[in-house]
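Missing here: one protein chain of the complex. Every other protein chain is in place.
Just so it is clear, A, B and C label the chains in written order, and each chain counts residues from 1 on its own.
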Amino acid sequence: MKITLRLFSVARDLAGFREQTMEIPAGSRAANILEILQDRNPKFAEWQHAVRIAVNQEYVSNDHPLHDGDDVAVIPPVSGG
Amino acid sequence: MKITLRLFSVARDLAGFREQTMEIPAGSRAANILEILQDRNPKFAEWQHAVRIAVNQEYVSNDHPLHDGDDVAVIPPVSGG
Amino acid sequence: MVEITHSTIDVQSIVGTVTNSESGAIDVFIGTTRNNSDGRGVLSLMYEAYEPMALKIMAELEDEARSRWNLHRVVVVHRLGVVEAAEASVVVAVSSAHRKEAFDACRFLIDRLKRDVPIWKKERFVDGSEKWSVSKATNQESTGALK
Partner (left out) sequence: MVEITHSTIDVQSIVGTVTNSESGAIDVFIGTTRNNSDGRGVLSLMYEAYEPMALKIMAELEDEARSRWNLHRVVVVHRLGVVEAAEASVVVAVSSAHRKEAFDACRFLIDRLKRDVPIWKKERFVDGSEKWSVSKATNQESTGALK
């Protein structure tokens, strides 16, 4: 299935891209996105427990199942205000 | 001894004056001022426990001794803000 | 900085006064005239003060706030005279490095101002009547009340 992956702040710097359409295995869950990013850049490991995943602009838990067409965002610790 | 007595808000309305120089017995204390006002207008009784006395612009306790030349203010419940 | 004024309070200018490069947080409290009190329509409020003592206590409150929290700038302004509905009678503004101090100090200053600063308001109701706004309970709970 296909998702759109959006990266922000530190996550974008580590991955080297802002937005990408990505083919992922059916049955993938939110946490799998982090594994994919970590495979590409091991430095993601330090952020694994600090980032949140949002699907279609809503924060989801680790085991949230992804669906075809989902808009998935990797949200590093926010620092607005 | 002589003091200046200043009244505000409800206290002024009850007493009918804003400021007066007043002869009081030597040895008078802050609470005695309220007794004097109450003798003049019994309605002061309802305010007895609600008003504070300030001497020379500082809140004092009931038994604070007054001195000749003191500036004594009767401070009804404040409602600034 | 504490001030008593008889004209409109300029909030924008107060925000300018407390703004500075060392601060990350500003909290501003604005007390405004409500058009009702216990269900009765209020036209305006009329404030009076024991001015020199009010300024003295306001300055003491600023000192106490500064000793409790690390504050950069502090402004407390109270207006006297007639204040119409929706107009500001009091503005407290505080700047500090972080937001906790600004919030805590601002709240402390307005709470204590309302408890201790000798200022009184008379409510002018839409039906033409007037009444000093007094709660007999308030003062008895305060430190310094005659016991």
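Keep in mind that, in the parts below, contacts are C-beta pairs under 8 Å (C-beta built on N, C-alpha and C of every residue); 3 or more make two chains touch, one makes a residue touch a chain.
Quantities reported herein were computed from a predicted structural model and do not represent experimental measurements.
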Visible contact partners (per top-of-document touch definition) of the missing chain: A, C
Residues from chain C at the interface with the omitted partner, ascending: 11-12, 15, 19-36, 85-86, 95, 97, 99, 102-103, 106-107, 110
Touching residues on chain A - with respect to the absent chain: 6, 8-10, 13, 30-31, 34, 46-54, 57, 59-62, 73, 75-81
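Definition applied: only the chains that are shown with their structure count from here on.
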Mean-CA-position distance for chain B and chain A (Å): 71
Approximate Å spacing (C-alpha centroids) for the pair chain A, chain C: 49
Distance between the centres, which are taken as Cα means, of chain C and chain B, whole angstrom: 25
